[in-house]
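One structure follows; several queries about it will come next.
One chain of protein is taken out of this complex; the other chains stay put.
Then we have subunit A:
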Amino acid sequence: MIIFGTALLAVCHLLGIFLGDLLGQALDVKTNVGGVGIAMLLLIFARLYMQKRDMLPKLTELGVEYWGAMYIPVVVAMAAQQDMVSALRGGPVAVLSAIAAVAICACVIAAINRSERAHVEEESAPRLHDNPLLTEAE
């Protein structure tokens, strides 16, 4: 049943947000700490566990994969509701500090990723996803 996949995703999502809120409260931060990340880890483990026990028929997988494939459209909708006007109105301080922060981070990312390249290239290429819904989205 396709709903089992979507329900599994929903349970992982809710549990992750819940744990993230708990973590935030424990650390006294007034915000969710990594809830989505925790939910992602839960889903990864759930998948590994269920695959090993043969509890994951293709239709159940599709219930999750549909939402994974809906990701780019959701991001486009997210872009369409950014507060562009006030972002651009913020003036030179906002624009300058954003540009400078991004530029420095970009250099550090490039430095880290280049320095690791020698090791990475020896390894086999990561296995591509096997989600048929995504071949179109590429």
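As a working rule, contacts are C-beta pairs under 8 Å (C-beta built on N, C-alpha and C of every residue); 3 or more make two chains touch, one makes a residue touch a chain; residues count from 1.
Here, contacts and distances are computed from a predicted model.
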Checklist entry - From the names "GntR family transcriptional regulator", "Malonate transporter subunit MadM", "Cytochrome c1" or "Protein translocase subunit SecD", which one matches the UniProt record for the unseen chain? => result "Malonate transporter subunit MadM"
Item to check | Candidate in contact with the missing chain, chosen from A:Met1, A:Met55 or A:Ala101 | outcome: A:Ala101
Item to check | Missing-chain contacts mapped onto subunit A | outcome: 9-10, 12-13, 16-17, 20, 23-24, 27, 29-37, 39-41, 43-44, 47-48, 61, 64-68, 70-102, 104-106, 108-110, 112-114, 116-117, 120, 126-129, 131, 134, 137-138
